[in-house]
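Written below as structure tokens is the structure these notes are about.
Removed from the display is one protein chain of the complex; every other protein chain stays in position.
In order of appearance the chains are A and B, and numbering begins at 1 in each one.
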Amino acid sequence: MSERTQLDLVLRVHDQQIVDWAGRRCGNVDDVAIDGEPGGSATVKGLLVGRDATRRRRPRLLAFVAGPAFGDAPEVEVSWSEIEDITQVVKLKKDATELGLGAGDDRAAKWIERIPGS
Amino acid sequence: MTEYRFSKDSESLQSLATEGSLLADGVVDGRTTSAFVLTHAQELASNTEKLASVVASTHPETGLAEKMMRLAALAREAASQLRTLAGHPSDAAAAARVRSALTNTADAAEKLAKSL
Partner (left out) sequence: MTKVFQISLGVLAAIGGFVDIGDIVFNAAAGATLGYQLVWAVVVGAVGIMVYSEMCGRVACIAKRPVFDVVRERLGYKVGLTTLLASQFVNAMTCAAEVGGVAIVLRYLFGFPYRPLIAVALLLLLVSVWFLPFEWIERVFGFGGLLLIVFAVAAVKLDPNLGALGHGLIPHIDTPSPLIWCYFAVGILGATFMPYEVYFYSSGGVEDGWVPPHDLKLNKLTAIAGYALGAVLSISIMVVAAELFVPQGIEPGFLGTVALAAQTPLGEAGLLLALLGMLFAISGAAIDTSLAGAYNMAQFFGWEWGKYRKPGGAPRFTVTWAAFFGLAFLVVISGVDPIFVTELSVVFSVVALPLTYVPILLVAGDSNYMGAHANGRLASTLGWLYLVAIVVISLAAVPLLVLTNMGEG
């Protein structure tokens, strides 16, 4: 992780693209999981990725629109310790599949790869 | 059918007939392709037929009945000429006759539009 003393969770983490160690795009930061109660200390547990994480943020009229997931997990929590660096993207230390991310692309790939030229 | 609508429909017929005449002109001079003439003449004919149908089926305001009948007849005649052109897209002699007929139709439609 780059050395810094402050990190803007809203501007620099929320809604950022996530890429795994190999540079594969595997989701956006849909929410941030924070441990702790108001009045006490709070720590950032990790990142939440998936349509369940965005449920609270969707407009009421569009609550049914989660985005075609093609088999993505409803919600994955990526521990803060799995993050390699945060720049224009959130870069992870491990492979997307190991962390349960990008399942939708893996599933769609099985169909696409049957077509010549893929 | 109001006077305004009649005027607009007359102008539409004038436009379609003039365009058809321009298309036929290309065949006469051998400066176009059969595929283009066939396709575009069919498009123009189809729109002209629709116009004829709409004009013939609309109730006219007082004093417009005779003019409406005349406009519908002109439109049907123009559509027929355009179908002829579509059927003979490389026949210069046929195209020359169609060009002449459509030019007359366009002039007649323009006179109708201005007669109000």
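Keep this in mind: a contact is a pair of C-beta atoms (placed from the backbone, for glycine too) under 8 Å apart; a residue touches a chain by one contact, two chains touch by 3 or more.
Treat the numbers as computed from the prediction; the structure is a model and nothing was measured.
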- prompt: Thinking of the whole complex, not just what is shown, which of B:Thr2, B:Thr39, B:Ser100 or B:Ser115 touches the missing chain?
  reply: B:Thr39
Statement: Touching the unshown chain, chain B contributes residues 8, 11-12, 14-15, 18-19, 22-23, 26, 29-36, 38-40, 43-44, 47, 106, 110
- request: Just the residue numbers, please: which parts of chain A touch the chain that's not shown?
  value: 11, 14-18, 24-28, 30, 49, 54, 57-59, 62, 65, 67-68, 70, 88-89, 102, 104-109, 111-113, 115, 117-118
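Convention: only the chains that are shown with their structure count from here on.
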- prompt: In angstrom, rounded to a whole number, how far apart do the mean CA points of chain A and chain B lie?
  reply: 63
